[in-house]
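Note that this complex is displayed minus one protein chain, with the remaining chains in position.
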Amino acid sequence: MARLSYLKALQRALADEMARDESVCVLGEDIGVGVNNVTTGLLAKHGPQRVVDTPLSEQAFTSFATGAALAGLRPVIEFQIPSLLFLVFEQIANQAHKFSLMTGGQAKVPVTYFVPGSGSRSGWAGQHSDHPYGLFAHVGVKTLVPATPEDAYGLFLTAIRDDDPVVLFAPAGSLGVRADVDMDSLGPVPLGVGRVHREGADVTVVAVGHLVQAALDVAEQLSDQISVEVFDPRTLYPFDWAGLAASVNKTGRLVVVDDSNRMCGIGGEILAVAAEEMRLAVPPKRVTRPDGAVLPFARELDLAVQPQRDQLLTAVQEVYKSSR
Amino acid sequence: MARLSYLKALQRALADEMARDESVCVLGEDIGVGVNNVTTGLLAKHGPQRVVDTPLSEQAFTSFATGAALAGLRPVIEFQIPSLLFLVFEQIANQAHKFSLMTGGQAKVPVTYFVPGSGSRSGWAGQHSDHPYGLFAHVGVKTLVPATPEDAYGLFLTAIRDDDPVVLFAPAGSLGVRADVDMDSLGPVPLGVGRVHREGADVTVVAVGHLVQAALDVAEQLSDQISVEVFDPRTLYPFDWAGLAASVNKTGRLVVVDDSNRMCGIGGEILAVAAEEMRLAVPPKRVTRPDGAVLPFARELDLAVQPQRDQLLTAVQEVYKSSR
Amino acid sequence: MDEQLYRTMRLIRRFEERAIELVHSGEIVGGIHPYIGQEAIAAGVCAALRDDDVITSTHRGHGHVLAKGSDPVRMLAELTGRATGLNQGRGGSMHAADFSKGIYGANGIVGAGGAIATGAAWAAVKEGSDRVAVSFFGDGAVNQGVLLETFNLAALWRLPVLFVCENNGYATTLTIEQGVAGSITARAAAFGMPAVTVDGTDARAVRDAAAEAVALGRAGGGPSFLECTAYRFDAHHTWEHKARVRYRTDEEVAAGRSRDPLDVQGARLPEGARAVIDAEIEAVLTEAVAFALDSPAPDPAGALDHLYATGLRGRNGIGLFEGVR
Partner (left out) sequence: MDEQLYRTMRLIRRFEERAIELVHSGEIVGGIHPYIGQEAIAAGVCAALRDDDVITSTHRGHGHVLAKGSDPVRMLAELTGRATGLNQGRGGSMHAADFSKGIYGANGIVGAGGAIATGAAWAAVKEGSDRVAVSFFGDGAVNQGVLLETFNLAALWRLPVLFVCENNGYATTLTIEQGVAGSITARAAAFGMPAVTVDGTDARAVRDAAAEAVALGRAGGGPSFLECTAYRFDAHHTWEHKARVRYRTDEEVAAGRSRDPLDVQGARLPEGARAVIDAEIEAVLTEAVAFALDSPAPDPAGALDHLYATGLRGRNGIGLFEGVR
């Protein structure tokens, strides 16, 4: 067993895939120097033909990667800021995502887009603190949000090996997470398979990304009163509906905690499917960012807009107590 | 009473606002000639300083409008294709939307973005047939989808007069809708106030945009067996949750029909809120586009991907029959 | 070579004319953007290419797809939305693609193909091949950010890509004067790539200029830019055939049409050769139309086939789960 950090896991996954598969290359801003500590050492090892420092032309290099993928490569793109994905939304949702169907299956676009440090990095304010995973799930781009070092490693590997475009969000709040890991057991994690981090009988808490740790804390804190099951979907699209159903049909109670905007977010989707298809004993709840949230700069305000542990705790208690 | 088409209503709203308020101006592609029949006649009337034919530079002219709005104007932008909104997602979601909060209320950005002919226009295939209203609702940009000529007029007026950025989708399937309208009664329609098009006691059907007509047809078809209430939210964000609750708490049964992708769409949000806050007697349902849908070209395929009347009819029947 | 150029142009011209008939008869749904008047550009550029070179095309893409060697029969089946089409009826006019011929697709978004072609050119270089990529686009596209960004990437990394701007004087109804400050070639030149303008109604001139640029690219000399001037004879899109939109005077259209690229090239053929080629092409298109109309429509049950290359299936519109675990 070795101590592995989430950030190191990402670094290692990319390094391993580049060593394993010649067709994998990585593009992005300041990746040669490796300012985000994911691409560290890759330039020296693989040279500028496979580790490409790009100008600030996100749209062009995103579709450039599409073209390279159509021609047989497996590009990985690092985006420095989550909102840069807004800038390339056309290139991902309208081009890369649509090639396969529109060409009647002639083409595939195996590109991985990843954001090391999504969500709030305190003090980065309104334009650098979004968590836009729901947007990609909505348009149908495979959307991954690993919460642990093992899953960061495994899902990054899977993303790179996948023949479709995949977006991977590595929440800022997860980068520092460490775990004792059996290095030999690291390997690809399948898409659409969630993970129960803690079993419980009373309430299912679905937590996304860095909020998995918060959910585990809350579960622990409540353990003498309420038996909380913590379900981590790991991939938001495709989503492990069967896995969720197994949990919710057992507990009958559901709370989702999700660090994205409330309206049309993943939290809403989860509640909707539970309402449609699962045996809910009482009304479910979700703890999210507010509708239309923009993160204000000042620390107190920034925190006030993100889902809080005490809100989750209260929601779990309320759902537990409520009855129809 | 006069016969008013939806398209004419949009045209009239824009013409009326431009005549009423000097600060309103309109930008877009081919709007001088008026290829989409909304800006018809405006260039001749107001000249090229207020009716601006733009080069194909959507990103620049969208933020150009932001700058003009910050300086006191009220620009309206016509987008020829729904997916052009993907191209300017950064400019709307990350710039225009965030100015007010980030500046601590110093600034406002009264820009209206509108798409005449959103959704499928049969035969326009994968990149021209999206219905991305859920994306804007998620980020918190005011999102309007009028279903009738009166609402097209009234909501367009409201959008232009609103001090925040507003996106208005005019579904391709609605442009030809006509209604007998008392012209004098035309006026602004408030945001966040839905409309019950048909009262009913058994099942609430929430229909978005052009699907309101489909829902009314289905309601009529089922009228001897099931009393269907047809609720049209008119504005997706802000959403009339109170109005919806009044309907659902009465019927206890809910079906949503929504021409956008299932995952993290407005349909999911509506079901989620109903599950959280309303008195649902039985599990709700939604009829939507599939997850990650890309509209294929061939007519049969294009239709197969859009929500169908018979699917809605079946869903209403199932919800009516089901019990816990 | 002159005959081959003419043959390609004639194929495009008659393909377009037959396609327009099929639009009017309702067999092609959604209409098309006719390429008539610009045939010398596709024909000339593609004459300088090999089968394994890559192109990206536009909303006005039929000419490029045909000139690059796609089967007109399967192409017409695509436009009519048949299962036998190039894209199995999934793409239609605006997304016709043929990867077996290096055709990375028409594209519904103006300016979108440039970066895709440039990425493909990069892949070719990494592979050690001397393949090149060509991106076709209109004069409207030179105002599109992603394309301008792409000029920089291509020049910076000296990639074997040829940017072909078909300047037909209009972006839908917007004139060049209304749309383009400075000049089109200056935009490319600003990034340090050779940029020239040729008469896009003269297929030979286009071919020669393209051949030079392609040779430069194959030799590792980096990207080039070619502006080809021409006049669009027909509507921006066939909806204009019904709608009354006026943005060009009758005189202007007549003048534009008076220099027909097919006549320019046709005049270079030996006596009688033109008629022979015309007859050949006529036969091809008669077959194409018959094949298309005889072909089956795709099965709606497969409406979302190929949505994911991996075969992933999401939920359908009424919520059935398929394939997820």
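Lettered A, B and C in written order, each chain numbered from 1.
Following the convention adopted for this analysis, a contact is a pair of C-beta atoms (placed from the backbone, for glycine too) under 8 Å apart; a residue touches a chain by one contact, two chains touch by 3 or more.
Predicted model only: the values in this text are computed from it and were never measured.
Chemist: Out of A:S83, A:Q106, A:Q213 or A:T235, point to the residue that touches the absent chain in the complete complex.
Modeler: Answer from the full complex: A:S83 touches the omitted chain.
Chemist: Pick out which of C:T8, C:S93, C:N143 or C:S224 touches the chain that's been left out of the picture.
Modeler: Of all options in C:T8, C:S93, C:N143 or C:S224, contact with the hidden chain holds for C:N143.
Chemist: With the missing chain put back, one of B:Q95, B:T148, B:S260 or B:T288 would touch it. Which one?
Modeler: Selected residue, touching the omitted chain: B:Q95.
Chemist: Looking at the full complex, which residue from B:A15, B:L70 or B:V196 touches the chain that isn't shown here?
Modeler: B:L70
Chemist: Identify the residues of chain C touching the omitted chain, counting contacts across the whole complex.
Modeler: 143-149, 151-152, 155-156, 178-183, 186-187, 189-193
Chemist: Touching residues of chain A against the unshown chain: what are they?
Modeler: Counting only chain A, the missing chain is touched by 29-30, 32-35, 53-57, 59-60, 81, 83, 87, 121-128, 262-263, 285-294, 296-301, 303-308, 311, 314-315.
Chemist: Determine and list the chain B residues touching the chain excluded from the picture.
Modeler: Residues of chain B in contact with the hidden chain: 25, 49, 54-55, 57, 59-73, 75, 90-91, 94-95, 99-110, 140, 142, 162-164, 191-193, 237-243, 273, 276-277.
One rule holds for everything that comes next: only the chains that are shown with their structure count from here on.
Chemist: Cα centroid separation between chain A and chain C, in whole Å?
Modeler: Each chain's C-alpha centroid was found; their separation is 38 Å.
Chemist: Take the average of all CA coordinates in chain B, do the same for chain C, and state the distance between these two points in whole angstrom.
Modeler: Roughly 34 Å, centre to centre.
Chemist: Quick one: report the Å distance separating chain A from chain B, using the average Cα coordinate of each chain.
Modeler: For chain A versus chain B, the centre distance works out to 30 Å.
Chemist: Would you please write down the residue numbers of chain C that are in contact with two or more other chains?
Modeler: 87, 89-91, 95, 107, 109, 145, 304, 307-308, 314, 319 - these are the residues of chain C that touch more than one other chain.
Chemist: Which residues does chain A have that touch at least 2 chains other than itself?
Modeler: Residue numbers touching two or more other chains: 90, 94, 101-102, 140, 237, 239, 273, 276-277.
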